[in-house]
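The following block contains the structure, expressed as structure tokens.
What follows is part of the complex, with its chains left where they were.
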Amino acid sequence: MVLELIGLVAFAASGGLAAVRARLDVFGVVVLAMTTALGGGIMRDLLLGVHPPTTLRSWPYLLVPALSGLLVFWAHPQVARLRVAMQLADAVGLGLVVTAGTTTALQHGVPAYTACLIGMTAGIGGGALRDVLLREIPMVLRKEIYAVAALAGAVVVAVGAWLGLPELWGTVVGAALVVTIRLLALWRRWNAPVPKA
Amino acid sequence: MVLELIGLVAFAASGGLAAVRARLDVFGVVVLAMTTALGGGIMRDLLLGVHPPTTLRSWPYLLVPALSGLLVFWAHPQVARLRVAMQLADAVGLGLVVTAGTTTALQHGVPAYTACLIGMTAGIGGGALRDVLLREIPMVLRKEIYAVAALAGAVVVAVGAWLGLPELWGTVVGAALVVTIRLLALWRRWNAPVPKA
């Protein structure tokens, strides 16, 4: 839970910083922070038929991204300087959102491959929404090993559930795999191949 | 009901005029008008699990925005000149959509803060969708006191319900507050603060 909120702070900060760069007003910065942090979970719940989405009913999940957005609005030069810490927190957030999303989907009785897709969507949906609202092609479609990391973590959770391992196993190993892939991708500047011209 | 349809006409006209400026064809103008007028209510119903969304099942709610879109297509220079009347109708529409959305959400038994967020989304979602479809950063994130006005109206409805006041009370006072804030914001050219560079 605490780890998950740290992840939401990182997601929210990425949304808030993008909004600051786009010169949105204070309200826009807060909305972008909340959308980036919560968008993926809302998509997950819409796909699974959870009404209203869980995060909209839980005030810590609303308050933490909102306050993160306000903080970014006032202190964006300082926040922007914490790049490495933010990338680490973002990787942890991605790992936890993806594994939690996949587990939730499996609990709704969907097939394993459906659960993996929904878990991946939970992880990448918020960032994609952030980019669309700011009139950019979603970063996740253009570069870095981001969605593949999310998908790998989701597959670990699904395989663990299929093997009958305890839920915690999938969460820990899946999230660790996501974090590892993300940090390797950032460190080694891995990008997925682009089409030949 | 009549007031609500007037509000939908204003929402639809704003979508239709934006579509004309973007040089869409007649079908695009009508779709933009309908999307702007109905998008927020559809988002509200998707979040609350009302299937299919109410507005898609009610032919006046479909016909009025569609005809407004056609009217704008043919008479856009005249419609564009009615700027002040349109701004007033838009404010009234916002007030009614927000208060109705918040009331509907409360009737579904969600927490008060969730109802406020959903009511606000109902008010601003259509315009945001209009801007995304036309490849613009949503105006509501960039300028004017629009979303804050919506949120204030939603809070009035939620507080009224919490105090056990009759539903009409929240609707009237909440909508009046939205209209007042919007007109003051337009008259005084209020904008929310933007980040310092």
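Which chain is which? They are A and B, in the order written, and residues in each are numbered from 1.
Please note the rule applied: a contact is a pair of C-beta atoms (placed from the backbone, for glycine too) under 8 Å apart; a residue touches a chain by one contact, two chains touch by 3 or more.
Note that this is a predicted model, so its numbers are computed, not measured.
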Total identical subunits in the assembly as filed, 2 in place: 3
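By our rule, only the chains that are shown with their structure count from here on.
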Computed distance of Cα centres, chain B from chain A, in Å: 29
Footprint of chain A on chain B - complex, ascending: 46-49, 105, 108, 110-111, 113-114, 117-118, 128, 132, 135-138, 140-143, 147-148, 191-195
Contact footprint of chain B on chain A as seen in their complex: 19-20, 22-29, 31-32, 42, 46, 49, 51-53, 56-57, 59, 62, 73, 76, 132-135
